[in-house]
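Excluded from the complex is one protein chain; the other protein chains are retained at their positions.
Letters A and B name the chains as they come in the text, with residue numbers starting at 1 for each one.
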Amino acid sequence: MDAILIQILNGLDKGSAYALIALGLTLIFGTLGVVNFAHGALFMIGAFCAVTLQKLLTLSVTTIDPERTDFLGNPLKVQTPYVENWFGPEVGGTIVDWAVPLAILLAIPVMLLVGFVMERGLIKHFYKRPHADQILVTFGLAIVLQEIVKYFYGANPIPTPAPDAFRGSLDIGVWLGFDPYAIIYPYWRLVYFFFAGVIIAAVFAFLQFTTFGMVVRAGMADRETVGLLGIDIDRRFTLMFGLAAVVAGLAGVMYTPILSPNYHMGMDFLVLSFVVVVVGGMGSLPGAVLAGFLLGILQSFASMNEVKSLLPGIDQIIIYLVAIVILLTRPRGLMGRRGVMEE
Amino acid sequence: MGILEVKGVNKRFGGLQALGDVNLSVKQNTVHAIIGPNGAGKSTLLNCLVGKLMPDSGSVMFDGQSVLGRKPHEINQMGISRVFQTPEIFADLSVLENVMIPCFARRDGAFRLHAYETVGSERDIRGQAEHMLEDVNMADKRHMHAGSLSRGDKRRLEMAMCLVQEPKLLLLDEPTAGMARADTNNTIDLLKEIKAKRDITMCIIEHDMHVVFSLAERITVLAQGTPLVEETPENIKGHPKVREAYLGEAQV
Partner (left out) sequence: MLGLERRDLTILIAVAVITLFAPIILNPFPTGSALAQFNAGYPDLMQRFVIFGIFAIGFNILFGLTGYLSFGHAAFLGIGSYSAVWMFKLLSMNVIPAILLSIVMAGLFALVIGFVSLRRSGIYFSILTLAFAQMSYNLAYSVLTPVTNGETGLQITLSDPRILDGESSGLPVTSLFGAEMRDTTTLFVGPWSWDFSVGYYFCAALMLVAFYISVRIFRSPFGMMLRAVKSNQQRMNYTGLNSRPYTLAAFVISGMYAGLAGGLLAAMDPLAGADRMQWTASGEVVLMTILGGAGTLIGPVLGAGFIKYFENIFSKINDGILHQWFAFMPDGLENFVVAVIHPFIGKGWHLTLGIMFMLVVIFLPGGLVEGASRVGRVFRRRDRKADHVESDAARQRAAAE
């Protein structure tokens, strides 16, 4: 029982990331009809927003402390971040410590901007082109974006720790009546799961309760009619793209303590997120979220030793295997609508 | 016994009875029209004939064989060709290639890995296709890109593609839908010409009464998924049931 719970919990954080990326992919696909292979890159850019902020906050001045010496006997050079100089070591230190959550504030405008530029500059011209062209051009864009990041940040993963308060783990097992240390779960993963929940809820609420969201939902159901109503769909689509970019970006920001960001993390997640979208049903938002969590959890079950000894290698292929089975038996995915992407 | 025998066909979509107990018999070498108001089930019926939809019950026999459960390409190989509402052609290929493809389909069946021959060496096929194009007055356009043809020519090309297979039955789904009067008349002339030149059975689904009365020898009126009457054009015109189906209860 506790083993099962552990696997479900382990699957949640990966599942949250899949769900958030898949949500954005589905929004873009459902409203704009574009298959965006650069969506993983948006996730990666979000993660690098956190890296950037952390680097900025730790920019330091070097001062010489004459009272202390290093091991050679020279006066000790001390590096103090500017923020600590400005706000005092107490407040400054906290700010540096909280770099990752603070990066959300940086990521929102950055992602909006990236999203707008991408949509206006490139994607817009591909609405009427075949899906193959969309795949290819966004694939090219993804390569470009990741190479740019690689140029500036290097090829190695950059550790970006969570705030001190969230390091360590929570003994969930004790709450539920198991032995101590039966189920321990890192705080930050719990934070990530709740964060994802909040974002998903926000997106759904936004679509459900605002006029803008109503138009977008109508557009997803029947694009032409909405266009005929004289609603300026173009501007809304741009906004929609920006929103999807923000969702992917925030998913990236908060994921950095779980996985040290590297330039190709976007591609790694993209392939899986596409599978998630297909499994959930192309064009279905609840489907994307459901499939994201489902596949995340399934993957963590498959990596249990008991399962692996029974079916060696299953953890490596489970997601793809599920996708293949789903596509062949239920081509519309778990919750897909009729007529999406069918000739 | 007709070449096409539809018996007791039913089809429901959820709560909607699209076809209710349809019986229909198309005699060899006749032009048979199926008319009816919007939503009468004409397209559903047609889709049941070509393998796109599977009826819930009933039988569809063509030339003594059941077509039910067969795929569209199998039904075509049995001898049924179909003209679509909006012309379906190979827009990226040349006009001549468009007509050669059905010739290959007729000679080689549904699949053949003829990768070792060249198209250029298939003189028979090419001859057939060119002959057909002359028949529909399109020989001069044979090297054109099919996608760049006018709408009327696309319709002509589609008919040529169907006719070159020498089908036993030609199904036409609103062949003049959305056409201007002049184009409609051209299409009527083309169909009359085709009929005069060869023995062919045609089944036309049509909205336009002008087309129907110019071509059809038998007419079936469909309303709310059931055939009302089957008659000759002369007898259909004044038929009270037909007036009722088209005009509702209101008397003119």
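Things to note:
The rule we apply is simple: a contact is a pair of C-beta atoms (placed from the backbone, for glycine too) under 8 Å apart; a residue touches a chain by one contact, two chains touch by 3 or more.
Model, not experiment: these values are computed from the prediction.
When the whole complex is considered, the residue among B:L16, B:M54, B:A91 or B:A180 that touches the unshown chain is B:A91. Only one residue from B:I3, B:A40, B:V67 or B:A105 touches the chain missing from this view: B:A105.
Listed by residue number, the positions of chain A touching the unshown chain are 35, 122, 125, 129, 131-133, 135-137, 139-144, 147-148, 151, 267, 271, 274-275, 278, 282, 312-313, 316-317, 320-321, 323-324, 327-328, 331, 341, 343. Taking the complete complex into account, residues 50, 71-73, 76-77, 81-82, 84, 88-93, 97, 100-102, 104-106, 108-122, 125, 161, 165 of chain B touch the chain not shown.
Convention: only the chains that are shown with their structure count from here on.
Centre-to-centre separation of chain A and chain B, using mean CA positions: 53 Å.
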